[in-house]
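Shown here: the complex without one of its protein chains, the others still in place.
Coming up: chain A.
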Amino acid sequence: MNSSQILAYTTFAYLATSFLYLAGVTFRSPKALRAASWTALAAVIINVAGILLRWKESYDLGYGHAPLSNLYESLVFGAACVMGIYLVMEKKTGHRALGVVPSLLAFLAMAYASFSPDVSSRIQPLLPALKSNWLIAHVITCFLGYAAFAISFAISLVYLWQRRRHEAGHASGRLGFIPGVRELDEYNYQVILFGFLWLSVGIITGSVWANSAWGSYWSWDPKETWSLITWLIYAAVLHARVVRGWQGPRVAWLSMAGFCSVLFTYFGVNFLLSGLHSYATK
């Protein structure tokens, strides 16, 4: 069995996970939610196993590099990050009901990687510019950040929905297994802090790497610029919370805008704009 096959199974495992989460939330079934968590854990484990196998395969082919070098590999890694971080959060908060959107995002990333004709799953040799340990540090840290923002996006959605229910005067009792607005706001904040920290590390490692490879730590390349845009949006989120009256819904909306910027940094820049990072389209 090769890594592409394993990763194709992962896609279906994530699909099953999102169905279970969705079923759990719609039918208010703690049993389905528990099953969803375990399926999610299994899916992440298969996902990571696929990544490790792919790493080994690249050595067998004589190219030997960490599987983080093209669009396919980064999508696969991104899926593992989103679900991995989500599961840690689930364990910490004890709430299982927020898993629908993260598992759906992981599924979409994997499905796109596995089935889109734009994405080649072939293991390719590394271009000279990518031969650096900074590459590994850069990609991993950026993706931890992006994954956290994906989860913050999910929490923001639920937050806005919960808030509307509250304002409409629904009793929170019937949906007690979905966290309340205050808890959601706090989880959101924690996840954004985590994401902001890792995005900062990601931008910095990228910058240090660019300095050693091209002689310039910042060159306003579109990808760099878009990651800065994302960073500015989340910096605005952090500061907005300090100003009175900017908490709650505004933070949720800003965070969702931030995730759109993440998506554009990742896909839009590759497909619509050209620059140093456009190797990732292949």
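We take it that a contact is a pair of C-beta atoms (placed from the backbone, for glycine too) under 8 Å apart; a residue touches a chain by one contact, two chains touch by 3 or more; residues count from 1.
Quick note on the criterion: contacts and distances are computed from a predicted model.
Q: Hey, which one's the missing chain according to UniProt: "Cytochrome c biogenesis protein", "Lipoprotein", "Phosphoribosylformylglycinamidine synthase subunit PurQ" or "Acyl-CoA dehydrogenase"?
A: "Cytochrome c biogenesis protein"
Q: Out of A:Ser29, A:Ser120 or A:Ser207, which touches the unshown chain?
A: Of all options in A:Ser29, A:Ser120 or A:Ser207, contact with the hidden chain holds for A:Ser207.
Q: Since one chain has been left out of the picture, which residues of chain A touch it in the full complex?
A: Against the missing chain, chain A presents residues 63, 124-125, 127-129, 131-132, 182-183, 186, 190, 193-194, 196-197, 200-201, 204, 207-208, 211-218, 220, 222, 225-226, 228-229, 232-233, 235-236, 239-240, 242-244, 269, 273.
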